[in-house]
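Of the protein chains in this complex, all but one are displayed in their positions.
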Amino acid sequence: MQIGMIGLGRMGANMVRRLLRDGHECVVYDINEAAVATLAREGAIAASSLEAFVDRLEKPRSAWLMLPAAFTGQMVGKLAALMEAGDIIIDGGNSNYRDAVDQAAKLQPKGLNYVDVGTSGGVWGLDRGYCLMIGGPEAAVKHLDPVFATLAPDTGEPASPTGSTAPRGYLHCGPSGAGHFVKMVHNGIEYGLMAAYAEGFNILKAANAGNVVRAADAETAPLDEPQYYKFDIDVAGVAEVWRHGSVIGSWLLDLTADALKTDPALAGFGGRVSDSGEGRWTLKAAIDTGVPAPVLASALFDRFSSRGESAFADKLLSAMRFAFGGHVEKPKDGQ
Amino acid sequence: MQIGMIGLGRMGANMVRRLLRDGHECVVYDINEAAVATLAREGAIAASSLEAFVDRLEKPRSAWLMLPAAFTGQMVGKLAALMEAGDIIIDGGNSNYRDAVDQAAKLQPKGLNYVDVGTSGGVWGLDRGYCLMIGGPEAAVKHLDPVFATLAPDTGEPASPTGSTAPRGYLHCGPSGAGHFVKMVHNGIEYGLMAAYAEGFNILKAANAGNVVRAADAETAPLDEPQYYKFDIDVAGVAEVWRHGSVIGSWLLDLTADALKTDPALAGFGGRVSDSGEGRWTLKAAIDTGVPAPVLASALFDRFSSRGESAFADKLLSAMRFAFGGHVEKPKDGQ
Amino acid sequence: MQIGMIGLGRMGANMVRRLLRDGHECVVYDINEAAVATLAREGAIAASSLEAFVDRLEKPRSAWLMLPAAFTGQMVGKLAALMEAGDIIIDGGNSNYRDAVDQAAKLQPKGLNYVDVGTSGGVWGLDRGYCLMIGGPEAAVKHLDPVFATLAPDTGEPASPTGSTAPRGYLHCGPSGAGHFVKMVHNGIEYGLMAAYAEGFNILKAANAGNVVRAADAETAPLDEPQYYKFDIDVAGVAEVWRHGSVIGSWLLDLTADALKTDPALAGFGGRVSDSGEGRWTLKAAIDTGVPAPVLASALFDRFSSRGESAFADKLLSAMRFAFGGHVEKPKDGQ
Partner (left out) sequence: MQIGMIGLGRMGANMVRRLLRDGHECVVYDINEAAVATLAREGAIAASSLEAFVDRLEKPRSAWLMLPAAFTGQMVGKLAALMEAGDIIIDGGNSNYRDAVDQAAKLQPKGLNYVDVGTSGGVWGLDRGYCLMIGGPEAAVKHLDPVFATLAPDTGEPASPTGSTAPRGYLHCGPSGAGHFVKMVHNGIEYGLMAAYAEGFNILKAANAGNVVRAADAETAPLDEPQYYKFDIDVAGVAEVWRHGSVIGSWLLDLTADALKTDPALAGFGGRVSDSGEGRWTLKAAIDTGVPAPVLASALFDRFSSRGESAFADKLLSAMRFAFGGHVEKPKDGQ
């Protein structure tokens, strides 16, 4: 079928490629003209303006946006002004699901359909397929089924007896917003999983603490029983062995093993970990609904800390310690 | 080769089966005579006493223990008294790695080898193979290689260029204790991963909070913006779709999807979550070595809470709230 | 000076009393007529309707609302319709500071002043005075200074050299919203402090675990080194001794010691801990601004858990354990 794509960055461009490969017609637009030209050479239909993009689409038009969340809102506005009742706007980016709830409510009077698609698979999706979590009106979602089927992994699983598409890697999760809600929680979990591995490998790395000489003073907790911390663990080897038959095998572990094999000290990274919003929104949803989420929270807060955001709090702790106990901060080289 | 196995419970019996299938000779012993008889019928050599067990083994003897951690120590003692220099005792159970460090130090003067093997794979290991994390003296570990190779998954991966056995699912991690140390951290991570999924699914479950009527009083935080919590998510479907192409795919997720498919409300479970020690030891290791592990800690503490261990703390919170604010506890049906 | 008070519950009524005692004129209104009558007998001027209330106030009118957050918004609307430019609406309840930001923006075109006052002191404020955190336009806050000075504790501290009123127990923290923002963080901290004490006392309570007989099976982590857990601690005595000269002395500890003295087992409480919103909002603010707040988060999530909100997550953990390891849940009497 025909589909329009706006936003030809890392994700958007590869999704177009996957769709083209499977015989779909893709109309593409981006403010970056080079990105448009590249995909045109690969078989997409280039649009040189938003108006041209909309004109080129057959009714009911399907326009898929793959933009940074900060720019999606205003693009939806522009697009809605050019589109007609029955048309479908799809937000496949990492937007807050609340935007989808709000946009759907705003566009409904015009007869426009708003479909939100949470998309997981990262840079690997082109070959591996994308896991799609979909929210929106039943009919619009049905209409887009061929597109979803192509983007999703060809998992070769038989259709579920209930007819669910979940075994094929895409799922209509509910009304507008439900797709991004489920994707949001997906990323919240992702943060938690990543942190669990990261903490574990950090502990393995420290298993030789008993071989390291440390100061013995009132400011430093001595290492209890150093005889139990004399292991020099090959963390890359451990990551690899855990991939085979262990309970904690996962795709993230596969990637971790790969990263550690290439660079066991991870010298290429500074440890300044970004977050792109979903982890935050997941926690806010947990807080709103009164659901305990200490693991997901800890995972998020560690990212904040990795960027130095604990600084004032930590200074305050040192200030208190000095105030009540006369404890003077140890210099950086000390513990 | 020949191997002796003591402890024929869930794990031990299946390991014997996997070894027999691959042509190894297994001498088996357990205080449960029925368990011994069962395996004898399947081709194992039954020993009716510990002495008989040791006698039946060829030198250097290899005796693998697969016992609850609480009973391993005294069995090692009995066994050591019957064995000779060059013999090998293998602890494949969920013992504290510290026991292995201590046992190895105690047995070394007698010339006995202590090999600790962390074993992951659960009830699936018989068919899937076991991921093995091994600690102990180089020569003893080498000697046991055929056994490890059989127990580990046949992953069909080419041998690593460095000759590491990690791609085949087993790894010699270091001296005695290193195997259980790595397994300990493995389980610590496992707790974290499980909690990340569990929290996420719990948030999905609560996504319809905006459809639920709640009291509006000074003791109850009102639900902010209920319009954003009107999703009735099919959690089993979501678990299934995440298995295909998403970043959070894993074996644990496969099992979760399966469990939710069978029983979406998980009515068969009460939510009283045990922990078998490794999560605790992982945290103690993190604490000893000064490694932050907030995610792993939260995962462990939630298990404690699930068993009612927060009760006194929670009562104290209510008592304080009453003391400073006159807040009277809401009855169970409330909030 | 003259002040109007709407909402004569626990907090509002006592604030009126404290104001009357210091010679202020108080016009009072509540939908609960008995509450109005009671205060009228104590010297307040009763208003039988909102209109009468507004009429009775001298210009510029000052109307202080002390209502549950869920009802404040609509009362502000009604009041605003009856008031005139230059009048002042004060929200002294536990509202979200965002409401104050929004209300101030909405009322400004009408020339109405919106002052938000975070109020701490609980049921003790009548005698002890209330700690007041104030947001709003400079002139309106200045105008209300005599009211704030009366409500705040008479701490007998000399005025600060900079003229700050903080040493007297009230502070103008910034524009509309700043007062409730600071009060929100105050409560966030309060949750953290309370949880720190509660966890500590719970650990003291468990210090005799080594005297308790426990099962030794594969589902139960055995107590390591029981010889170190044979203390039968008098927690009430400990709470009392900590009040004297220790680093952790505080008003909350004073109240805790009192509660434990009366009822050391806290048998009068069920441990179902409510939260009234500020802890949630504090965390959301931390999340929005990228500030790590793991302690405050843990404190909040424990309250959620105390109300059973972990149930589905915990069932999922048990379901996973059963799936990979065949672990059957222990019954309630176990571990």
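Labels for the chains are A, B and C, by order of writing; each one numbers its residues from 1.
The rule we apply is simple: a residue touches a chain if its C-beta (ideal position, glycine included) is under 8 Å from a C-beta of that chain, and two chains touch if they have at least 3 such contacts.
The shown structure was predicted, so the numbers you read here are calculated from the model rather than taken from an experiment.
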Touch criterion as defined above, residue of A:Asp116, A:Asp275 or A:Asp288 at the omitted chain: A:Asp275
Among A:Gly77, A:Gly111 or A:Pro222, residue touching the chain not depicted: A:Pro222
Which residue of C:Arg17, C:Arg61, C:Arg168 or C:Arg307 touches the chain not shown here: C:Arg168
Residue touching the undisplayed chain, where the options are C:Ile31, C:Val241, C:Ala265 or C:Val328: C:Val241
Which residue of A:Leu50, A:Ala69, A:Leu82 or A:Ala149 touches the chain not shown here: A:Ala69
Chain A, residues in touch with the chain not shown (by the definition above): 9-10, 68-71, 94, 96, 122-124, 194-195, 197-199, 201-202, 205, 216-222, 224, 251-252, 255-256, 258-260, 263, 266, 268-277, 280, 294, 298, 302-303, 305-307, 309-327, 329-332, 335
Interface with the undisplayed chain - residues on chain C: 97-98, 101, 120-122, 125, 128-133, 152-153, 155, 157, 160, 164-171, 173-175, 177-178, 181-182, 185-186, 188-193, 195-197, 199-200, 202-204, 206-207, 209, 221, 223-225, 227-234, 237-238, 240-242, 244-253, 282, 285-286, 288-299, 301-302, 335
Missing-chain contacts mapped onto chain B: 247, 280, 283-284, 287-288, 290-294, 297-298, 300-302, 304-305, 307, 309-310, 313, 324-325
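Basically, only the chains that are shown with their structure count from here on.
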Classification of the chain A:chain C interface as same or different, half of numbers criterion: same
Most heavily contacting chain pair (counted by C-beta pairs in contact): A-B
Rounded Å distance, chain A centre to chain B centre (Cα mean): 29
Between chain C and chain B, distance of the C-alpha-averaged centres to the nearest whole Å: 42
Distance between chain centroids, defined by C-alpha means - chain A, chain C (Å): 36
In chain A, residues with contacts to at least two other chains: 247, 288, 290-294, 297-298, 301-302
